[in-house]
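One structure follows; several queries about it will come next.
One protein chain omitted, others in place.
Every chain is named by a letter (A, B, C, D and E) in the order it is written, and numbering of its residues begins at 1.
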Amino acid sequence: MMAKFEPSKEVLSGETADVYFHRTLDILSREKLNPQAVMEVFPCRDGILCGIEEVTALLQKVLPVIESGIWALEEGAAMSRKEVVLRIAAPYQSYGLYETAICGMLSPASGWASAARECVQASAGIPVVSFGARHVHPSVAAVMDYAAVIGGCQGCSTTLGAKLAGIQPSGTMPHALMLVMGDTVAASVAFDKYMATDIARVSLVDTFKDEVEESLRVAQALGKKLSAVRLDTPRERGGVTVELVKELRAKLDLAGFSHVGIFVSGGFDAAKIRLFVEQQAPVSGFGVGSYITATPPIDFTADLHEVAGKPVAKRGRLPGITPNPRLNRVM
Amino acid sequence: MMAKFEPSKEVLSGETADVYFHRTLDILSREKLNPQAVMEVFPCRDGILCGIEEVTALLQKVLPVIESGIWALEEGAAMSRKEVVLRIAAPYQSYGLYETAICGMLSPASGWASAARECVQASAGIPVVSFGARHVHPSVAAVMDYAAVIGGCQGCSTTLGAKLAGIQPSGTMPHALMLVMGDTVAASVAFDKYMATDIARVSLVDTFKDEVEESLRVAQALGKKLSAVRLDTPRERGGVTVELVKELRAKLDLAGFSHVGIFVSGGFDAAKIRLFVEQQAPVSGFGVGSYITATPPIDFTADLHEVAGKPVAKRGRLPGITPNPRLNRVM
Amino acid sequence: MMAKFEPSKEVLSGETADVYFHRTLDILSREKLNPQAVMEVFPCRDGILCGIEEVTALLQKVLPVIESGIWALEEGAAMSRKEVVLRIAAPYQSYGLYETAICGMLSPASGWASAARECVQASAGIPVVSFGARHVHPSVAAVMDYAAVIGGCQGCSTTLGAKLAGIQPSGTMPHALMLVMGDTVAASVAFDKYMATDIARVSLVDTFKDEVEESLRVAQALGKKLSAVRLDTPRERGGVTVELVKELRAKLDLAGFSHVGIFVSGGFDAAKIRLFVEQQAPVSGFGVGSYITATPPIDFTADLHEVAGKPVAKRGRLPGITPNPRLNRVM
Amino acid sequence: MMAKFEPSKEVLSGETADVYFHRTLDILSREKLNPQAVMEVFPCRDGILCGIEEVTALLQKVLPVIESGIWALEEGAAMSRKEVVLRIAAPYQSYGLYETAICGMLSPASGWASAARECVQASAGIPVVSFGARHVHPSVAAVMDYAAVIGGCQGCSTTLGAKLAGIQPSGTMPHALMLVMGDTVAASVAFDKYMATDIARVSLVDTFKDEVEESLRVAQALGKKLSAVRLDTPRERGGVTVELVKELRAKLDLAGFSHVGIFVSGGFDAAKIRLFVEQQAPVSGFGVGSYITATPPIDFTADLHEVAGKPVAKRGRLPGITPNPRLNRVM
Amino acid sequence: MMAKFEPSKEVLSGETADVYFHRTLDILSREKLNPQAVMEVFPCRDGILCGIEEVTALLQKVLPVIESGIWALEEGAAMSRKEVVLRIAAPYQSYGLYETAICGMLSPASGWASAARECVQASAGIPVVSFGARHVHPSVAAVMDYAAVIGGCQGCSTTLGAKLAGIQPSGTMPHALMLVMGDTVAASVAFDKYMATDIARVSLVDTFKDEVEESLRVAQALGKKLSAVRLDTPRERGGVTVELVKELRAKLDLAGFSHVGIFVSGGFDAAKIRLFVEQQAPVSGFGVGSYITATPPIDFTADLHEVAGKPVAKRGRLPGITPNPRLNRVM
Partner (left out) sequence: MMAKFEPSKEVLSGETADVYFHRTLDILSREKLNPQAVMEVFPCRDGILCGIEEVTALLQKVLPVIESGIWALEEGAAMSRKEVVLRIAAPYQSYGLYETAICGMLSPASGWASAARECVQASAGIPVVSFGARHVHPSVAAVMDYAAVIGGCQGCSTTLGAKLAGIQPSGTMPHALMLVMGDTVAASVAFDKYMATDIARVSLVDTFKDEVEESLRVAQALGKKLSAVRLDTPRERGGVTVELVKELRAKLDLAGFSHVGIFVSGGFDAAKIRLFVEQQAPVSGFGVGSYITATPPIDFTADLHEVAGKPVAKRGRLPGITPNPRLNRVM
């Protein structure tokens, strides 16, 4: 797993760091001050830790082999507000420049993983798939998908994210395919004709016609090959409701298509998933996008607690190393 | 400006796209379907548009020179919920793969720019500086800082973000410098000794002692060279309050240091800035971090409205091109 | 108009009166007490007065021709909380038994009329039709429809209610017709074939298929003869929304059916009507049912204020006749 | 019991039906379409079922003896939201016209019965009497009183309602009797003189004097014959409070009138009854009016679920017969 | 006016001071430190200043005639939160011991005066009388009544309070008088028989009978000599309501007693007075008790701002004299 994350040259050069760290390093270097220093990092609220592998990969690249130590919780671990999740002990100049990157790798990834975890806990075993790539910048789409999988999602939609997470990407059909081809059945038949057999046939059924009618048409066309239909009914048309899923299930069953699953997407968050599970909507999978991507970063703070062997702290913090038996030494 | 953004190879290859667009392109290509198609992109809520230059740079790279058109609002323009901010007319296969990236470039950047705009509107002319790099992944730190400047921030803390925005990076001193050097005055004197003269001397005064006492000590040490002090008092010590700023101002003035400004940071959002302005706190600058970075993306939606010259739309949307006289043709 | 209401024999015999009025009349008669008495009637909240014609018809039947007087506001008048809307001066034994019926004729009718008035005020000139007969007991369905018309409704659904209100009944098609005939187009064609030409062709389009698709099918079948379509989409399918109406309008227009109106029903109340009007949903009529029928009666109170020429009042009330220049003598 | 309800000629002729059912029957008859059809009826919220006997009486009159079936819950049964309470299987033309009446007989009666049940449950065994006749139209006063008794009321005030419910009507004295006779004691003595001995002597004591003083005067005049006093103190005078009842009880007892009960009325609803019971107010009976009559109808919906042996349903509903083992066949 | 307040020996000896002031004076005296010091006193919220005359009387007794200055707002002045209402300049040892007493004289008195002012502003010219003596300790009853008069009350109930305020005490009759004499009319006649003619005859009419009946009885007994009746109906009997006052007024007028005023008491606060005034209740006077006495003290803070001619301040305050042009020199 360790090879997975490779620090970019912008991170290594500090171009994405707060500029005052450059200045600090410059001053300390001219003053020939490079004490052994212990930095601790903690989150501002409870959640799932994510990004620690990327941070470790960075630190292992920059810290001197001797004189250094890294202690951390594991990727995906539950963490508490103000709990120390990472401790670095090394000469300050070796890592001072990376405080911005360390916090930045942890904050959004932990936010996304925590949101994904909420959805997965609500879904009671029904698969949740990360569909949020379109809501984040492409430069972090893969990290977001990776974090969603760390949080418990069973799939994600980007190729790069899936690769980072060690899984295959998931996808059905976009509305664009339907609109370009002009008919849902035609698009579904073409999908079936060209796609490799290990890709599930999941047809999107809300583009042109009533969802139930369209589902029956597609099911008649693809028969046993149809794995599932996807409901993504827009809010303007009432969105996806428990009642719609139940009605579709009943009418598919009545027509002999009990093997066809119902995958739902569009505005799902932990609360809506919970509602669907509580009301026993017969769903085979949930696609979740903006709930994960709209979750704010879990901000992390990095504090020096020991300099040259002496406990220190800025006002408002406690000096000295904070004990946390959950930390493991990773370097 | 156009040269500023260069699409990455992961974006161009579609590795960060939703996988179903790969499949769609594959199907359409085998079916030899490549109609002229018009796609429109709109936001889910009001805000400031940001990312459109990056999107345009991508499209200009991938669209065929003839047969294509791009119409867009300008970077930094105010936009309304559901207003079309981008229209693309081109053969579908030339851009279908980039729907994920197009939305992904616009969504978070517009969210960040909109949050920055709120702060800038609240600050009534007092400079606002983007300090949020540590809350976003390093891969997007520069884009975030750029968006904050598009939203109206006068400065930002990362070198790369400042470069993208065409300005110089801003920074004072981190607590780490104080803790490593062990004394605020010593650190301030060293800063002054080594830094280029065009970098403002702004000393951080809440690390060890009472902020007022420390400010007076630093002011005595640096005299006229001291540009400002920065208050970043942690929440555990009451945070930065209007009263603290007024008290510091009064005591600096009483001691003859009227030339020293007061820069504040730590938990500032639009509401807190508004409060400081209303209560006439004598502030010379606001540092804003997590308010900008915690603002959720403004999700964008991309819809096909015309295929091969015919108005189309999925259920819930209106077929045909949506008139918007504010759009400018950019290609 | 006066002949319109005919008191039933149960009302005249007092079988529907509170039994203590029977006993009171029995006692007073044995005591030979039949003083001239003035009774005043007022509502417990603001609203539209309805039922006063039915009350007047009853009183004119039972009061002695000489010695009696009735003063009242007009049917449909706006009235204020505690305003006297009816004053009766007559020998007490001639009308004491009817206190229950007088209040009972005014209370629910005024409640219904007031609710209808709210809808009509919200609809800004777009017709509102009373569809609530199924929510009230058949014995009062006609009175309810009459009250809705007094409140401003342009139509109502029951034959007897329409007769009472002096108009023609309104109706489109029930879901049952569709389900029995099995197809919306077939049902619409049959309706057109058999119904008199002065009955508008309004087809119900949400039974089997997507509303837009069904509307286009019916419009193609009936052409210029189709007056309107009715949307009654159930809550399970998202209900009738502004967006659905706009989408249907756009797609009807695109297909050349601009002459076809859109009539909406299902869960409409004053607030939802106001929303549709504010958001400029292109609606040609609103069907309102349970909002009118679920409005509680406006309770009326009847008090004796003068007995044998002397001002009287129970504790909590003011003795003597309450002046109200708005009252007209109707007998 | 079956003979109790007799459908009126307006109901049988369909004059109170929604007019589109006339038209539907006309069309189907001309098309010679009269399939066997199954209709199911369910309420929109939880409550007590009332009106089902009246509905059954209607259906038994109109359905063909062979080919027909009726399944229903019992009058007074508790029912759940969306539970099927009535199923009709018969040729559609035999009952299609009565959909409006069927729902209309069930909706308000079930609302009234449910409200009465709440009061009775709150009263913990103390009798509750229906006093709401003056708040409903005389045409349904008896049905309302009947529904209140089905809900659990021990008495009701109208003669016709009591007859329908198989009990004797209840009543005390109206304020009008006091005001006409001019003195509470005089009125009470006259009541006692003329009324049959099986009618309880319950004197209304808030018309002229302090309630306690008046109660003692009446008790002295009637002695052991006085069954109870009624408190109906108007809101302007503070209404009937727990403290007033306790004070009256204490002062009646102190004067030796422990046999005289205290009956209360005026603004009582389930919450106020519960408060009186919890605070142990020594009440012998509660009169309830507008709480029952202001409760909105429990709207019922009638859906076709099978036509000519085939499961059907409109969009939003599940096709086929809905199993409900609680239903009993009543025809 | 200056002679009015005489500091008690406990105040002068410091027995009621916080003990640490004794210790402070002891230390300073042994250290021979007695610098000229300026103390400023300000309230924690807006209100009416009261107690400043008592404070001034104390300071004039203890400050040295030379070297001292007192600046203050006037008794009864409106003051703002944090506004300096008192400035003392004198050798610190002369007044340091009295900081507790100075704040203590101002805090509750200003609270009471402010509450009284609110009632008086609400009453729109109708007299308000302070009836709260029973809710405060007898040692401060007179000060409370004085403060209420400073706040605008037209009368107060204690002899000592009235004396302090320079007015005559106000009072009607207590329930105890009625209960001992056993009849309201008898008590009223006795009152009239023995009391000096300059004391208004105001009879309390809610002890035994209905208030209206009792008022009429008393009015018949005392005729033109009856000045007013007082309503103090307890909450258990509905309290004093606008409707009760209007009913009493109407029935007094009907009986020819238009000259008899209606004085009300019992639970009146600014909001209830405002309601009575808005609804035009014909009241001749309001008695207010616990609203004034339950108002918390307006806490005052005393800070040293100059010592030996140098601006000083503790952390959180601004050093040096705070300009306030509203202050007048009183010594």
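Going forward, a residue touches a chain if its C-beta (ideal position, glycine included) is under 8 Å from a C-beta of that chain, and two chains touch if they have at least 3 such contacts.
Only a predicted model underlies this, so the values are computations on that prediction, with no experimental measurement involved.
Considering the whole complex, the hidden chain is in touch with A, B, D, E.
The chain omitted from view is touched by exactly one of A:Pro91, A:Pro127, A:Pro282 or A:Gly316, namely A:Gly316.
Interface note: of E:Pro127, E:Pro282 or E:Pro297, the residue touching the hidden chain in the full complex is E:Pro297. Seen across the whole complex, the unshown chain contacts subunit D at 210, 212, 243, 246-247, 250-251, 254.
In the full complex, subunit E makes contact with the omitted chain through residues 8, 10-11, 14-24, 26-28, 30-31, 33, 35, 37, 39, 92, 96, 99-101, 103-105, 107-109, 131, 133-143, 157-162, 169-182, 187, 190-191, 194-195, 199, 206-209, 233-237, 290, 293-297, 299-300, 303-304, 307, 312-317. Listed for subunit A, the residues touching the missing chain in the whole complex are 311, 315-320.
Here, only the chains that are shown with their structure count from here on.
Any chain bridging subunit A and subunit E, meaning touching each of them, is among B, C, D; the list is complete.
Both subunit C and subunit D are touched by A, E.
For subunit E, the chain whose average C-alpha position is most distant is A. Homomeric contact subunit B/subunit C is classed as different-residue, with under half of its interface positions used by both copies.
Matching residue numbers shows that C-E is the pair in C-E, C-D or A-B whose interface repeats B-E, with more than half of the contact pairs in common. Centroid to centroid, with C-alpha atoms defining each point, subunit D and subunit E lie 57 Å apart. With touch defined as above, residues shared between interfaces to two or more other chains in subunit D number as follows: 208-209, 233, 235-237, 313, 315-317. Contact topology of the protein chains: irregular, matching none of line, ring, star or complete.
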